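Would you mind keeping the following structure in view while I ask a few things?
Complex shown without one protein chain; remaining protein chains in place.
Showing subunit A:
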């Protein structure tokens, strides 16, 4: 419809194309699901679709329309049901709304303020995008390129210590910027932790798949990011098969 409205016949006329992407690897990374109802390790927080990690469905690749649509529908139903069950328990004694809850969030919130100068969210988002959107950093990944970007992103954390605008939009923007920055740092930390090329994860210095790295990367933390690994089924068999292949070749 936009083409039609612009008077362009896509079958006959030339028109400009541009690459539009948000810079993350979506299905290959996301909030780690901790149960079949799409719960996360944060009580009451459920994840679905692109926000949830999809590696159990797709492995190291991103999948295509069919898998992704299926995942969107399934995880949406499961997480919705899970969240509804959680909410239904709220009225009961000991249920979620009877607990003495207090906010712990700081990043991009008033609670994390260290200076009186307001957070310049437009500038901050621009700074984050300068290290996330360029294909030369984020698609054609090299260890040095990703490490450089990660260093610059780490330095941007200081900007989140400013005061948060009082408007609804301003508060959402500040929290969004904090989220963008954290996701970008998680993404590049994970990229550097996988010294091989597998599925969508690639580093020019390590162009081949390394069977010993047949594991999932589990990241946690915001100020300091910890990287752990999780075993996947049949990883040992892959390693053995690789060893045998190399033995036969020599």
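What we mean here is this: a residue touches a chain if its C-beta (ideal position, glycine included) is under 8 Å from a C-beta of that chain, and two chains touch if they have at least 3 such contacts; residues count from 1.
Operating definition for what follows: contacts and distances are computed from a predicted model.
K.L.:
Considering the UniProt annotation of the chain absent from this complex, which name among "Xanthine dehydrogenase family protein subunit M", "RNA polymerase sigma factor", "Ferredoxin family protein" or "PadR family transcriptional regulator" applies?
P.N.:
The chain we cannot see is, by its UniProt record, "Ferredoxin family protein".
K.L.:
Spell out the interface residues on subunit A facing the chain that's missing from view.
P.N.:
Residue positions of subunit A that touch the missing chain: 1-3, 5-6, 169.
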